[in-house]
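Sharing a structure with you now.
Note that one protein chain of the assembly has been removed; the remaining protein chains are unaltered in position.
In order of appearance the chains are A, B and C, and numbering begins at 1 in each one.
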Amino acid sequence: MAGNTFGNFFKVATFGESHGVAIGGVIDGCPSGIELDLDAIQTELNRRKPGQSKIVTQRKEPDTVEFFSGIFEGKTTGTPIGFAIRNTNQKSHDYSHIKDSYRPSHADYVYDKKYGFRDYRGGGRSSARETASRVVAGAIAKQFLSNIKINAFVSQVGELKLNKNYTELNLEDTELNPVRCPDQEMAAKMESYIKEIKKEGDTIGGVITCVIQNVPIGLGEPAFDKLHAELGKAMLSINAVKGFEYGSGFNGVTMKGSAHNDQFNTDGTTKTNFSGGIQGGISNGMDIYFNVAFKPVATIIQPYETIDNKGDIVKTQGKGRHDPCVVPRAVPIVEAMAALVLADYTLINNSTK
Amino acid sequence: MAGNTFGNFFKVATFGESHGVAIGGVIDGCPSGIELDLDAIQTELNRRKPGQSKIVTQRKEPDTVEFFSGIFEGKTTGTPIGFAIRNTNQKSHDYSHIKDSYRPSHADYVYDKKYGFRDYRGGGRSSARETASRVVAGAIAKQFLSNIKINAFVSQVGELKLNKNYTELNLEDTELNPVRCPDQEMAAKMESYIKEIKKEGDTIGGVITCVIQNVPIGLGEPAFDKLHAELGKAMLSINAVKGFEYGSGFNGVTMKGSAHNDQFNTDGTTKTNFSGGIQGGISNGMDIYFNVAFKPVATIIQPYETIDNKGDIVKTQGKGRHDPCVVPRAVPIVEAMAALVLADYTLINNSTK
Amino acid sequence: MAGNTFGNFFKVATFGESHGVAIGGVIDGCPSGIELDLDAIQTELNRRKPGQSKIVTQRKEPDTVEFFSGIFEGKTTGTPIGFAIRNTNQKSHDYSHIKDSYRPSHADYVYDKKYGFRDYRGGGRSSARETASRVVAGAIAKQFLSNIKINAFVSQVGELKLNKNYTELNLEDTELNPVRCPDQEMAAKMESYIKEIKKEGDTIGGVITCVIQNVPIGLGEPAFDKLHAELGKAMLSINAVKGFEYGSGFNGVTMKGSAHNDQFNTDGTTKTNFSGGIQGGISNGMDIYFNVAFKPVATIIQPYETIDNKGDIVKTQGKGRHDPCVVPRAVPIVEAMAALVLADYTLINNSTK
Partner (left out) sequence: MAGNTFGNFFKVATFGESHGVAIGGVIDGCPSGIELDLDAIQTELNRRKPGQSKIVTQRKEPDTVEFFSGIFEGKTTGTPIGFAIRNTNQKSHDYSHIKDSYRPSHADYVYDKKYGFRDYRGGGRSSARETASRVVAGAIAKQFLSNIKINAFVSQVGELKLNKNYTELNLEDTELNPVRCPDQEMAAKMESYIKEIKKEGDTIGGVITCVIQNVPIGLGEPAFDKLHAELGKAMLSINAVKGFEYGSGFNGVTMKGSAHNDQFNTDGTTKTNFSGGIQGGISNGMDIYFNVAFKPVATIIQPYETIDNKGDIVKTQGKGRHDPCVVPRAVPIVEAMAALVLADYTLINNSTK
């Protein structure tokens, strides 16, 4: 497996399993001279952290990041930034019931088949815990991209869909509720729905919308590394993601070209933005926006039947502390991955200047 | 720009503009000893070719591929396969009206901004003509992957949506009609709708569904290079694509985990397949299936206003021979990109055996 | 095999066997707006061409390059530059004697073992013919690097060693003789020695020295991609190269630090340059210089015994037109590879500006 490195210029290699010693990573390619606000990095981690509200898993993980290198007198030095977050909440016994059996719609089965065996103490590398490393790296990328504004929010939970365009919302209000939906009325509905789901020991899917503003014209590397193609890959690499659409997305399918084409203003901006800020794979300076679909997480607190590694049927019972809906905690992860893509493409674009 | 290389081990670098001398590419990493059926490669090109039916652009391009290297006595040698397709239909005068002006929702504007100038004789590198190189490379990847079956088809044109699961369709029937929809009744409706759109000089979007069968267990490289993440990137890199979803996709958002989880049979297969053949980013041996959303193409045969490179408004008129709906010709492109991803991931997976 | 791509941002993928249809490549990442002097590219090819003098192989290959893309109105467009050189001199019968047998110190044996079979009509991919593609790409890189001067020359043939520092030579005089040694007296000796070797049907090794001037400070990416490490790899990838040293090189081994350290002038230049223009893997603005050792080429025009693919001993006779000493024709190849490395590292260095 060599798929744990993301980016070409602003490159991140991550490591770590849910029940190992630590998770972390190396950022190779962060430019020198960036003043780092370490508190802001921890704030991003806290947005992803378990136990932050009643609608997320109640596991306790302090998620404190330690930096090893690449920062001197408060600034990046241009050398690689190594970091780790210790795993402090490794209750292996919680997971002993899954040692030899395969949880449905988890990665247990394929890891055993691909690697011959696996760290059975929880999700291992396929645990969403891995995304904490992404949040650290993304938080640094955000600081590098200080002019670019990246705001993600929850726009759908189950059937509860926010039918407003992002331009009608105040994206500063996203953090006012535990769901991370900037429309407070909808957020309240979503919150009580998630609580209901939790009571059932079940889970539910959701959608995160992300808006990126103040993007300079010219980011994106056709033909294969179009900006939205890399954003799509970045989002699809997040645990539980099943779909990605940008600009008009799947709805654009039903439109005619005469309606879908974005007419120019004389300053090069466009009157509409069905393109989603990207044309021919290159940013055009308009807002970039996209949706990311998350499935209901597979861990449910219900009895179920499954198979073990001998192919025998076993009866078991999901237990522990799980996320009834993953999207509230995934908001900072979506932002982090967007930041990593933009940082990388900014450097690539600079390279030919 | 260095984004014209796709894949890591089954690697393809492509080149070429719509109105240059030729398009083509280099395949670096194709294993040795594969008996190549060159006719089959040309057949794939013909499926993408302009002028193949009344519902596609009537441009005449023979699209004959010439191979330069890497093939000896009918077999791949393990050395790079260079190839080119001459551009024979370069009527620059058709495009003189767009030399200094920017067509809405095309890449003209961003290319000028990013590169300082552009080959104004048509779409240049951002033309869909570029995808012919992908089809050649993908056709070779398909032959390498001889056990894996990749079938794409048109499942939606505008509002006309095929509400059948792929398992209810005979995928062998896709080529029986010019739309490439395996349901002949729906295909007829789509065909007449596209003709209507064409008469208006307008365009319409569509969806292509792709099904991949007989995939071995174990393809995919978490955390970042999950199989579906790379498939998503590959699809999003195709011109006019706005969205990608696999397995339950955006619909999975509204499901509960208890319903979405794919229960195991004792042989490791699953009773349902909301996972879409991929769990934790790794193929589990079930069918992989995904949808790709295409916007209505931007070239319309109608008068319109736009701006020129001085920011002045110009009135112009779309002309020439265009595709009223891009999805029928995009079916082999989707298959080609899927084949390239699977070939690459097959080699990566082999590496640790 | 996926080793036919060089560079990360100024990236070149090459293809082609000695007896296939054509050789060529794709340059992906060349910045836009560079005015290309196509004659200068052909001039570089002519410096590498067979038949250019009596001391090189007398094969006739016109080596005319055709560009397919990426150039418009005389300038690079920022899109990939595809190109090919047709093989016009494919006399397969010259090579029939080697179809089933392995020439000593050639790549025949290992290609058969690695790939299962090979294009037996000559060296195939391992032929030095492959380097013509490098010369084309390098000639474009040179034009991108217009301020940087790259001059290679022959400094040793067999025991005939030019015991002068490059600063004592007029590097403009290199092309005045067929050996490409800027010291005309030594060149004459080398020339007659090579003729003698040729008469014997034998071959002899040599050394090429390369000097790079006007390099900006800051090129090089420690820890692994130090500038000299990548230059070394580039040179070692050229056929027949056995060694690389830069700055003080192997002679530096016997020096003491107190003598070897390059003392600074107040403007940051150094009084001596044992460092060879690179410190800590990063260019310091002083001249970069290095030596490249070439073995005697393996093709000799003498009878010899070897084995065939069944392990039986066969008697055979080297024939055809061969290079008695490879270094005169390798001078432009060394320059081309140096140019490719510098172009790539220039883009990488730019990326963080």
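To be clear about the criterion, a contact is a pair of C-beta atoms (placed from the backbone, for glycine too) under 8 Å apart; a residue touches a chain by one contact, two chains touch by 3 or more.
Note that this is a predicted model, so its numbers are computed, not measured.
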Q: Have a look at C:22, C:293 or C:334 and name the one touching the chain we're not showing.
A: C:293
Q: Determine which one of C:87, C:156 or C:346 touches the chain that has been left out.
A: C:156
Q | Given C:28, C:44 or C:221, the one touching the chain that is not displayed | A | C:221
Q | Hidden partner interface residues of subunit A, rising order | A | 1-5, 8-11, 13-17, 20-26, 28-29, 32-33, 66-70, 72, 75, 77-82, 84, 114-119, 124-125
Q | Interface residues of subunit B (partner: the chain not displayed) | A | 8-9, 31-32, 78, 347-348, 350-353
(Q) Please output the residues of subunit C touching the missing chain, sorted low to high. (A) 1-6, 14, 102, 104-107, 109-111, 113-114, 125-126, 130, 156, 158-159, 197, 200, 202-207, 217-218, 220-226, 228-230, 232-234, 236-237, 242-250, 252-258, 260-268, 270, 274-276, 279-284, 291, 293-300, 302, 304-307, 311-313, 348-349, 352
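The definition used in the following text is that only the chains that are shown with their structure count from here on.
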Q. Subunit C and subunit A are one sequence twice: same or different residues at the contact, by the over-half rule?
A. same
Q | Rotational angle, Cα trace of subunit A fitted to subunit B, multiple of 5° | A | 180
Q. Cα centroid separation between subunit A and subunit B, in whole Å?
A. 27
Q. Centre to centre, by mean C-alpha position, how many angstrom separate subunit A and subunit C?
A. 46
Q.
Going by the contact rule already set, what residues in subunit A reach two or more other chains?
A. 348, 352
